[in-house]
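Just one protein chain is left out here, and the rest sit where they should.
Letters A and B name the chains as they come in the text, with residue numbers starting at 1 for each one.
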Amino acid sequence: MSSESIVHLVHFLGMLLLITSLGIIASPLLSACIRFYAMHSFLLSLITLAIAYNHHLWHLGISALLTFLLKVIAIPQIFFAISRKIGVRKEVESYINIPSSLFLAVILIFVSFYVTAGAKTGSALSSWEFLPIAIATVFLGMLVMTTRKKAITQVLGLLLMENGLFLMGITMTFGMPLLVELGILFDVLVGIIMMGIFIFKIRSAFEGIDVDDMTVLKG
Amino acid sequence: MTKFLLLFFQWLLLVALAPSVSWFIKRMKAASQNRRGPTLVQVYADLIKLFPKEMVVSQTASWIFHVMPFILLASTFVVAALVPVLWTDSFLGFTGDIIVFVYLLGLGRFFLALAALDTGTTFGGMGSSREMALSSLGELALLLAFFSLGVYAHAFSFAGIMTHFAAHGPMEVLFFTNLAFGAILIVTLAETARIPVDNPATHLELTMIHEAMILEYSGKYLALIEWSHQIKQLVFLSLLANLFLPWGIFNVPTTTALGWSVLVYLVKIFFLAFVVGWIEIHSAKLRLFRVPDLFAIAFVLAILSLLGQLMFRG
Partner (left out) sequence: MEFLLFGQIVFYLAGAILPFILKDGGVINRWTHISAIAGGLIGVVYSLAVLVTGQGFSFAAPGLPFVGNLSLVVDPLSAFFIFVISFLSVPATIFAIRYIQEFQDKKRIAFLGFFYNLFILAMILVVCVHNAFYFLVFWEIMSLASYFLVVFEHEKIQARRAGIIYLVMTHIGTAFIAASFWLLAGHAGSFAFADFHLQAATLPPALKNAIFWTVLIGFGTKAGIIPLHIWLPEAHPQAPSHVSALMSGVMIKTAVYALIRFFLSFVGEVPLWWGVVILSLAIISAVLGILYALMERDLKRLLAFSSIENIGIILLGFGMTLIFVATDKPAYASFALIATLFHVLNHASFKGLLFLGAGAVLSKTHTGNAEELGGLIKRMPWTAVCFLTGAVAISALPPLNGFVSKWMIFCSLLSAHQSQELAVRFFTPILAALLGFAGALAATCFVKAFGICFLGEPRSEQARHAVEVSPSMQWAMGLLAGSCLGFALLAPWIVSILQKVSGTLIEADTPIPNFTFNGLFITLADFGQISPLVFGWMLSGAILILFAALAIFANRKVMLAPSWACGLPGLTARMQYTATGYSKPIRRIFSFLYQPTRQVELEDEGHEILRTAQRFESKTTHVFDEWIYRPLAKCMLFVSKKAKLMQTGHIQLYLSYIFITLIVLLVYWSRL
C-alpha cells in the first residue's frame, strides 16, 4: 500500500475514532458502552500499527499489540465480569438525557477544533488532524466522567481520556520510549484491578455503587 | 431524442423496480425468522390484485380522501424523475436540486397526513401527528447532511455532487462522506417506516405510524399509496447508492455501457437493501419518544460531516 493511501486510511480511522467515542455517549446500555470502548481501543491499535508501518518504528508495533491485548480484550472482559458480579442495572444512568449530552459533545468537539486551529500552520507533520481528535477524545472522556451516575461508567470515562492522551502521544511524537509506554499500560491495568476491588468494597459497604449516595459523605 | 428515451428508461426502471426492493427485504426478514417469505411475483401481484377490488370509503371522508392517493403518487413520480439513477443526469435533473427533492416529498406527506385526519378516526389522528412530528426532525438531519455534501462538492444538485464524487478516489470519498452517509441512512429508515422507527408489518395501535395513516384505504387507492411508498424507498436507496458509491455510472450511450451500469446499479441497490434489512432484523422498534434521540444522533453526524468538510478541506 502506498504511503498516500495509508495516510487516507489513517484519517478515515480517525473519523471512526470520533464516532466511537460519540457512541459511548449515545448508548443507553452499559454493555454497548463497553463494546464501543473496545472498538475505540481497537481503532487506536490499528492507527498505531499503520503509523508504525509507515514510519518504520517497530516499537510502536509492540505498543499496538499491547494496546490490543490489554484494552481491546482484557479490560472489557474485566468490566463485563464486574458488571455481572455486581448485578448493576443494564442501563446507563446519567444526569442529562442523550440528546443533550450529544449536543454538549458536539460543542466540545467544536471547541477542540477551534483551540487547535493555530497548530495547523505551525506543524510540519502530516498528521496534525489528530491533535484536535485527541483533545476531543479527552474532552469526551471528561464529559462521560462528569455526567454519569454509576462508578463503573466513570472509570470508563477515565479510560477514554487515557486513550486520548495515548493517541496524542502516538501521532505528535511518534511514540514515547517503549519503557514509558509499558509503564503507563501497567499502571492502567493495576488501576482497573484496584477499581474492581474498590467497587466490590463500596457495594458491600453501601449496598450500591450509585455515586449519588456518596454525597452524604460530607462534614 | 435518444437522451430523452434513456432518461425515460431510467425513470421507468426506478418505478418498476420499486416493489422488488420490498420483496428482498421481506425475504431477508423471513429467512431470519425461519420462514420462506413471498416470491417476487407475489409482491407485484399484491399490488395488482387491489385494482379490481371494490373500495370501501368512510362516510366522514371528503374529497381530500379521494384526491390524496393521486397527489401522493404523482409527487413521488416527479421525485423519481429527479433522482439520478444510471446517469448523472435525470429526467427532471435540469430543474431540481436538494431542496426541490425534499419539498416535493413534503407535498405528498402533507396530503397523506391530511387524508389521515379526514376519516375522523383516532388512528388517523395518531398516525398523522406522529408522522409529521418525526418527519420534521428527520428533515433537519437530512437537509444538513445534504448541505454538507453540497459544501464539499461546491454544487447543490444531485448531478453536481455525483459528478464531483465520481471524479475522486474511493478512500477520499468515503472518508469525508461516511458521516453524512450515516445521517442519511438513519433518515432513510425513518422515511421508509422501517424498524427501529416504525414497524411496516404491524397494525397495533402502539406501534403504527405510517400504517395508521392509511388504515381506512382499500382497493385501488391503497395500491397507489403502497406503490408510492415503495418508490420513495427505492429513491432514497438510489440516492445513497449513487451519492456515496458513485461508480459504474455510464457516460457513453452504448448498449454495453448501459447494460453494465444497470447491473452495477442493481448490485448497489440490493446491497443497500441488504444493509437496511440487516438493521431491521437486528434492532427492536424504539419507543416513540426515543426516536428523537435517534434523530439527534443523525443530526450530530451531519454536523460533524459539515465540520469535517471545513476543517480538513480548509
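In this section, a contact is a pair of C-beta atoms (placed from the backbone, for glycine too) under 8 Å apart; a residue touches a chain by one contact, two chains touch by 3 or more.
Source: prediction; values computed, not measured.
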item	value
Among shown chains, those touching the left-out chain	B
Contact with the hidden chain (one of B:P19, B:P84 or B:G150)	B:G150
Full-complex contact with the absent chain, from B:L6, B:L107 or B:V275	B:L107
Contacts of chain B with the absent chain, listed as residue ranges	51-64, 70-71, 73-75, 77-78, 81, 92, 94-97, 99-100, 102-104, 106-107, 109-110, 113-114, 117-126, 128-130, 132-137, 139-141, 143-144, 147-148, 150-151, 154-157, 160, 215-216, 219-220, 224, 288-289, 292, 302-303, 306-307, 310
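What we mean here is this: only the chains that are shown with their structure count from here on.
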item	value
Length of the line joining the C-alpha centres of chain A and chain B, rounded to whole Å	37
Residues of chain A that touch chain B when the two form their complex	5, 8-9, 11-12, 15-16, 18-19, 22, 26, 97-99, 102-103, 105-106, 109-110, 113, 129, 132
Touch list for chain B against partner chain A, complex	169, 171-172, 174-175, 178-179, 182, 292-293, 296-297, 300-301, 303-304, 307-308, 311-312
